[in-house]
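A single protein chain has been omitted; all remaining protein chains appear in their positions.
The letters A, B and C name the chains in turn, as written, and every chain counts its residues from 1.
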Amino acid sequence: MTVTATPSTVRSPAIPIQRIGLGATVLAGIAWILTLPPIMVRTAVPSIVLGIVAAALGTAVLRDPKHRRLGGLAVGLGLIAIPLALAMANQSAANVREVFTWSAVIASGLTFTTPLIFGALGGIISERSGVVNIGLEGMMLMGCYFGIFGADVCHSWLLGIVIGAAAGGLLGLVHAYFSLHLRANQVVSGTAINLLAVGLTGYFFIAQYGDNGTPGTLPQVPNVSVPLLNHIAFVGPAIGAGTNVLTWVGLLLVPVVWWFLFRTRAGLRLRAIGEQPLAASTVGLKVIATRYVAVTVSGMLAAVGGVYLSDGFDGSFNFDMTDGRGFIALAAVIFGKWNPVGALGATILFGFSSALAYRLQTFSQTLGTLFQALPYVLTLIAVAGLIGRSRAPAAAGIPYVKE
Amino acid sequence: FGAGTGSAKMKATKASSFKLGVVTDIGGLNDHGFNHLAYLGLKEAEKQLHIQGEVIPTSSASDYVANLTTAAQHGDNLVVAVGFDFATPLVTVAQAFPNTKFAIIDYDASTILNPKTKKPFKNIEGLDFLSQQSGYLVGYLSGLISKAKHYTTISSVGGQKIPSVDSYIAGYQAGGKAADPKLKFLNAYSNDFADQAKCETIANNQIAQGSKIVFQVAGGCGLGALQAAKQKHAWGIGVDADQGYLGNYVLTSALKKVDVAVVQATRDLMHGKFYGGGNIINSVKTGGAGYGRLNSVAKPYAAQLQKVLGEIKSGKIKNIPTKVK
Amino acid sequence: MSSPGRLRRAGRGALIPLITVVLAFIAGGLVVLFTGHDPFRTYGAIFDGTGLNYLFPWVGGNTRTIAGFDLQQTLLNAAPLILTGLSVAFAFRVGLFNIGSQGQYTVGAVMAVWIGSIFPNMEPVLHIVLAIAAAAVMGAVWAAVAGWLRAVVGTHEVISTIMLNWIAIWVANYLFQAGGPLQSRSQAGNPVSNTIVSNAHLPVIWGNPLLQGLDAGIFISLAAAVAFWALMNRSTLGYEIRAVGHSPDAARAAGISIARSYVTTMAICGVFAGLAAAVDVLGWEFQLSTGDIATSQVGFLGIAVALLGRNTAIGTVFAALLFGALETGTSVRALNSNVFNPELASQLTLIIEGLVVLLVSTDLIAVRLLGLPAKLGWGRPEQTTEGQPPGAADEAAPDPTEALRPEPSL
Partner (left out) sequence: MTKRFGPVVANDRVDFDLRAGEVHALLGENGAGKSTLMSVLYGLYSPTAGEIHVDGKPVRINSPSDAIALGIGMVHQHFMFIPVMTIAENIVLGSEPVRSGLPLGILDRGTARRRVRELSDRYGLAIDPDARIEDVSVGMQQRVEILRALYRNARILVLDEPTAVLTAQEITELMTVIRRLKEDGTAIIFISHKLGEVLEVADRVTVLRRGRSMGTVPCAGATEQSLARMVVGRDVIFRLDKQAATPGEPILEVSDLHVMDDRGLEAVRGATLSVRAGEIVALAGVDGNGQTELVEAITGIRHPAAGRITVDGTDITGRGVRAADSAGIAHIAQDRRRVGLVLPFTLAENLGLRGYRKPPLSRFGWLNPKAFTALAGRLLSAFDVRGGDADAPAAALSGGNQQKLCIAREIDSDPRLLVAHQPTRGLDVGAIEFVHGRLIEQRDAGKGVLLVSLESEEVRSLADRILVIYEGRIVAEFPPDATEEQLGIAMTGGALTAGTVTAA
């Protein structure tokens, strides 16, 4: 039997255009960093020139419909580089150094990133199995409260993590039960989970800790300094000294989850079930059982992110303390195209720009408030400029009905 | 005591029938800030003055007017509103209940004008605090310690750029300068009074930039700043209430005795004293401002601090700034 | 299109949410019981707290006054929830998930408070209309950004609307903060806006205007619900939107521009959210502080309201009333603190709201309780595969429940 003819895949000669686009993007990137430490060019001129060149090249690339996104990116980056460079050149060198102390930015960026990593990994696992998990926020919040509660009651941060994860897993189980057995609309169920979690944690918090809040003497998830890293310049101050155990765990989990999804039998099956449950079931896979496990694990992971927030970073619990982080994690899932590595990139972009946003107050107290929007603006630009359309697991959100 | 402009003499009220209402701001009763302190004041008043008290926590903006109204409808003799967010709602409610007395914490009541008469309300008094004095005291302590330990930089974390926060910080910086003129100050705002992670991040930034003492002026959020100080082996300074219970890393706390002020305002009203259209000024002199427990490092400077406190009381130290540059 | 059939269907459609709500209250009651309180007294107190006892003729005297006041607050709370609910529901109908109604509300509120405070002597009606229109337009623009990004670049609206929410909040914070461009002239240093001039206040239709009586905003909300229904079911635009929502490919083949539908739909969502802000700001709030902006939940609750209302106009109205009543009824001032610790009660609100929404997410419980064949399945939320984010596939995935969805009647 011969291979069926398909249209040949020869591309029109567009490769140079792509090169131009990439080159322009790189130029724009250089224009960005010239005025920042460690280079610290004290005049805006080179950046402006580079920015204009990048924008011009980008405009040329824009005309090719196939490389519109790349061109747009180059134009955008190039144009933004100009005011950025002007602003930096006008600031005192000391101020600029103070804001862009990269090691410190990385260190505090990691604290923003950590809960998001856990949340995003949880989201990926759930959605890859075909269950949309809007409830990440609520599951994370459960981890926040029960992590603290567990650490307090058991006098052990490790048990705090376990209990926090169990609480999140329990909520995941509820979501799974409604989504899978009761064929609930998963968005609705997830939204409910979020409301429920705020109420439940608030209720238990008041009932348990009353007006005084959580005690200040909890066993907290410790920070660890890695002996070798400690002494390396730049890396040392950034991550070597005193990075939380859970941050390391989170970073480690990214390749682990990736490997699980794409290199193991269970991962292959999970993805198959999330794409075409009916097809998966015709080869004998257990759709419902797999999804149960996935959603529960998802809740547990998100909850560990919550434990990091409460018992790792803050050392205390507060009402609704996740403050939208679960939704940011959800955005990271989509941003990262349901891939752990992509999601890590998204959470890093978000975390580091959050960290930077606080430091930017050094330039202007009044504008400092506006700078707080930086991570959100950057994420929006990055998603629009780089990601574009992303394709969810085909069966995500659709109740699976087995006759 | 008290510098009310419109002080009025009134018939004293019998204790058992006196009703005190406290309407708190959004953020819950255990916000580690005003809400909590006002609530403590209510409890204290119940105990000391044998009155009936009720607390009405606010959970959304639509509660402001409604809660004040409810307290007034309940026949509360004095309704204490916690925080500047009540200024505008009070305008209407004070008109509707001209016979109910209202007090607003940390706000200048003489600026709340009746739109009809264009004059301050006779039934609203302000419970004002000279927080710059508390700030000055803890700043001075920080300066002394910095000088002794050769610290070059100290810092503060504000919850938001508002007068009640800035007066602390301005005082802190002035006090620090007075004790150690070479001292460098960092200051930043979290724009949040609840999310501890935010204040912790800011404090970490400051510590990374060399700050050895972190003064938190951000309520519950600020606990995160203290947490950062603890983790990074810097010193922390608490705010509003005495936060020394958190551990020995807290040098001391800058106090704003809202609880005392609430009790005092209640007692005054029971004795017929009400400063409608004016303010009860709570200061070092009245015991409404000051510093809290000193930890082991700060103890040695107790005498020097007492001296400064006396100087503030006597008016020798005056014109402490209230605005942060 | 036989109307008795439609009526019956509508009746059944209402039955399920109703049963659901009852079930949720039972579940909430168990929570109360579990924590050692008397559920009947608690619910009685919450009921009284909503002011619904005003409707009983035998309630009189001071209780009646208070009940009237509480009922005003219930309706006051419901009015913006109707609108944000509609704002979320409208997007769902085209298969978009508008998490951004909070942000659209925020920018609308900024606009309303700005327009409402800068003209000291404008003609009242004109001023009100101008401020409302400004809020609606601002909300529309903000939402349309997300629609445009989705249509042109393909950015998932779940991401863009979440980001736009936060951007709106921080921009508003910047505007009203101490030293910010729109900060109050009269309240030195405090992060609040100027107050709305009295000419721009919405008239109070019930209760004391000084004490946050019920303003005319509720009529705006109800009118918007009618407009939602008419637009969705009686206009070519709504027909196109529904077609896109159910089947983008079929819609495209019928000459409907998907991109334009997305932008238009989101803009309309933004109008609803902006109106919600106008109703609040011009009706009773009269100023904005940065704290109000940060703590407002109206837009987020709109998601739950829309879902409870199954993305229909009438359903959203009732869901908003329920949520408004719950908020008021469990608000600490209304609850008799002897019956239930008021702080716990407001957490109980959230738990009950969560349970209501959770139970609404599935028809099966109610369907089974009634012994009805699940196959009828009327009353699944009006939603499409596309609208189930963030999994919303760009390709319309075959949906086994497709046939189980209610037929949108013309």
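Structural remarks
By our rule, a residue touches a chain if its C-beta (ideal position, glycine included) is under 8 Å from a C-beta of that chain, and two chains touch if they have at least 3 such contacts.
Since we're looking at a predicted model, the values are computed, not measured.
Among the displayed chains, contact with the absent chain in the complete complex occurs for A, C.
Remark: the omitted chain is touched by one listed residue; of C:55, C:125 or C:253 this is C:253.
Touching the chain that is not shown, out of A:153, A:252, A:279 or A:367: A:279 (per the contact rule at the top). The residue from A:226, A:268, A:293 or A:381 that touches the chain not shown here is A:268.
One chain is missing from the display, and on chain C it is touched by residues 1-2, 5, 233-237, 239, 242-243, 246-247, 249-255, 257, 373, 375, 384, 396, 402-403, 405, 407-410. One chain is missing from the display, and on chain A it is touched by residues 1-9, 11-12, 66, 263-266, 268-269, 271-272, 275-276, 278-285, 391, 394, 403.
Methods note: only the chains that are shown with their structure count from here on.
Distance between chain centres (mean CA atoms), chain A to chain C: 29 Å.
Centre-to-centre separation of chain B and chain C, using mean CA positions: 37 Å. We define each chain's centre as the mean of its Cα atoms; on that basis chain A and chain B are separated by 38 Å. Annotation for chain B: residues 28-29, 161, 191 touch two or more other chains. Residue positions of chain C touching 2 or more other chains, listed in rising order: 173, 177, 179, 343, 346.
Of all the residues in chain C, the ones that touch chain B in their complex are 65-66, 69, 73, 76-77, 173, 177-179, 186-192, 195, 198, 208, 210-212, 280, 284-287, 289-292, 294-297, 327, 331-334, 337, 342-343, 346.
Chain C makes touch with chain A in their complex at residues 31, 35, 97, 99, 149, 153-156, 158-160, 162-164, 166-167, 170-171, 173-174, 177, 179-180, 303-304, 307, 341, 343-344, 346-362, 364-365, 380-381, 383, 385, 387-395, 397, 399-401. The part of chain A that touches chain C in the complex is made up of residues 69, 127, 130, 132, 134, 174, 178, 182-189, 191-200, 202-203, 206-207, 278, 324, 327-328, 330-331, 333-335, 366-367, 369-370, 372-373, 376-377, 379-380, 383-384, 387-401.
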